[in-house]
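Shown next, in structure tokens, is the structure this report addresses.
Just one protein chain is left out here, and the rest sit where they should.
Chain lettering (A and B) follows the sequence in which the chains are written, and residue indices restart at 1 in each chain.
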Amino acid sequence: MRDSIETRQPAPWPMNAWYVAATPDEIDGKPLGRRICGERMAIFRDAEGRAAAVEDFCPHRGAPLSLGFVRDGALVCGYHGLAMGCDGRAVGMPGQMVRNFPPIRAFATVERYGFIWVWPGEATRADPAKLHHLPWAGSDRWAYGGGMFRVACDYRLMIDNLMDLTHETYVHASSIGQKEIDEAAVKTRADADEVVTSRYMENVNPPPFWQMALRGSGLPDDVMVDRWQTCRFSLPSHVMIEVGVALAGRGGYDADPAVKASSIVVDFITPETETSHWYFWGMARQFAIHDTALTDEIRAGQQRIFSEDLEMLERQQHNLSDHPDRKLLKLNIDAGGVRSRMMIDRAIAGERDAAQATPSLLR
Amino acid sequence: MRDSIETRQPAPWPMNAWYVAATPDEIDGKPLGRRICGERMAIFRDAEGRAAAVEDFCPHRGAPLSLGFVRDGALVCGYHGLAMGCDGRAVGMPGQMVRNFPPIRAFATVERYGFIWVWPGEATRADPAKLHHLPWAGSDRWAYGGGMFRVACDYRLMIDNLMDLTHETYVHASSIGQKEIDEAAVKTRADADEVVTSRYMENVNPPPFWQMALRGSGLPDDVMVDRWQTCRFSLPSHVMIEVGVALAGRGGYDADPAVKASSIVVDFITPETETSHWYFWGMARQFAIHDTALTDEIRAGQQRIFSEDLEMLERQQHNLSDHPDRKLLKLNIDAGGVRSRMMIDRAIAGERDAAQATPSLLR
Partner (left out) sequence: MRDSIETRQPAPWPMNAWYVAATPDEIDGKPLGRRICGERMAIFRDAEGRAAAVEDFCPHRGAPLSLGFVRDGALVCGYHGLAMGCDGRAVGMPGQMVRNFPPIRAFATVERYGFIWVWPGEATRADPAKLHHLPWAGSDRWAYGGGMFRVACDYRLMIDNLMDLTHETYVHASSIGQKEIDEAAVKTRADADEVVTSRYMENVNPPPFWQMALRGSGLPDDVMVDRWQTCRFSLPSHVMIEVGVALAGRGGYDADPAVKASSIVVDFITPETETSHWYFWGMARQFAIHDTALTDEIRAGQQRIFSEDLEMLERQQHNLSDHPDRKLLKLNIDAGGVRSRMMIDRAIAGERDAAQATPSLLR
């Protein structure tokens, strides 16, 4: 797609960052082909079971390596059998000396917190210490369930969506929406490494999803509650949303765990192309953590709720693609998305400046 | 799609004209998104039940307004709840002062004769008196039934199709076609406001569709008839076809109503894009007007007949798109379409001249 330095438009996402690329089950026993930040990758496990990702392009005849298979930790092309190592170098081919075969790109890859993460930019700059920390992952005091959608819109439209939950009133009227969301004042602040936008609703009726959560926590579901939503954006494109309800007047967000139901809505939003992304969604909760039926019920509920957004987002993308120069409104409720995009733009500009500062011989 | 004055190609249709956009049932209880003459519109009913049409683009975040709902006569965006009036001005949004929100385009809209009509051009020039008059609509001496297709071809190919009924012999051989159509001389004339092309066949066997109509009129269906077809094109893209059969030798078109079956084939051909259109078709008849089963039977017959044209027209479009510079023949049988296109071209040229005559400051 992008042919040369000259015609290359800067991608609308940071390249030197960790993105969620897959869940571990997707690469169990077979390679996975997935485009991440414009790069077609074949993701697989090496001989030690470590996740690896290389260009999905066999240097022999251009076949997608992801149509092949893994043997002894090498990715074997399903067309003529060229085996590639996780470093992008050829390791063998029947009847051939592969030592001088041209390598393909290898992408830095890490498996952690129940996800496969890739770094689509320069592998030498990839530092696992820069991974977004997920305190709930791997903890035995939390339960997690989630899923994934491919969404045919710019990944930033999903960030906008998640950083302004007033849409719940309209898009999710029958599950988590309620008119009090619109009425509650929203506060947005941008810190050095995150944008936080939050809402607090006092003494409201819990909508159906939270009635289910209250029941799951052993609490009555026909009572008034205080409800909160704190959306946290961090680079490159993660949105963690602390959400919850507490029996009204018992302290809200700070209430005793015994009188509240709370959780973290987990959103990893990984660009595929300029107009599509992989949306990894889920919920981490601290209540009823051994109730796997509840995990399934919540997952099914989230799947239903999040799929309500898809048509809206994809049709919004159509409208914006038709009118690329049209200015949109930036209201107070949009501040979370607007500031998140500013943080993204700064990261992209920083990558561009760093590239220009690098002596061209090294590029 | 069309970004600026400079790069804008003139659209191949008049903009300042009334087009059929929908039938009333399509906007009952919910807004309808439909592209008309290149403009994406959301069509709905205001508080008084009047049809209205605005751009299908929420000025807040660009979502399609047609995915929303109507409340108190305002079109409420289904994403974050911005409510737009039928004049394209924002009327409310929870927690927001909308007075200075940018307006969107509102299109002149009229409901009449059982159709929703829109004027995609300058609303200030829209005059309901310019609506095409349909004497049969609303009359208790006529019955009407019809339907609609989206057809993936230039709307002018449909006009050509309807202004030259020799295709019936080939495309509709089993329903309304008969070889005598080919053999009958065609006469075409262009008046100030319509192009008329007509054919008259004496003493022919009625084809199956007309046998049904004869039976529906209480007449024998196994007799010889005189048959006529008078196609009338008028701007912007309407084709009304007077069709009928009379028992042979009883006066033909002028025969006593008791010995003939006649009707008007109604065709509103509304451009969607350069290569697609909405085809509203129907039949108005003066016989057996209270026989709703016959209305249904005729509608089903028309639907079957008109769908026979679709593949031909869409494949013709493919061929013409592949060969944009290839000249086609213009035979006597094509005169109706040729002259209709001339009338369209004059209307487009007139709009262009008027626009150029307008001082640029006012544009």
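By definition in this document, a contact is a pair of C-beta atoms (placed from the backbone, for glycine too) under 8 Å apart; a residue touches a chain by one contact, two chains touch by 3 or more.
A quick note: this is a predicted structure, and the numbers were derived from the prediction, not measured.
Among B:72, B:87, B:311 or B:353, the one in contact with the hidden chain is B:311.
If you put the hidden chain back, the residue from A:67, A:173, A:289 or A:310 that touches it is A:67. Only one of A:77, A:184, A:266 or A:283 touches the chain withheld from this view, namely A:77.
Residues of subunit B in contact with the chain left out of this view: 160, 164, 166-167, 169-171, 179, 182-183, 185, 311-312, 315-316, 318-320, 322-326, 328-329, 331-334.
Annotation for subunit A: contacts to the undisplayed chain at residues 1, 3, 40, 56-57, 59-64, 67-68, 76-81, 94-96, 101-102.
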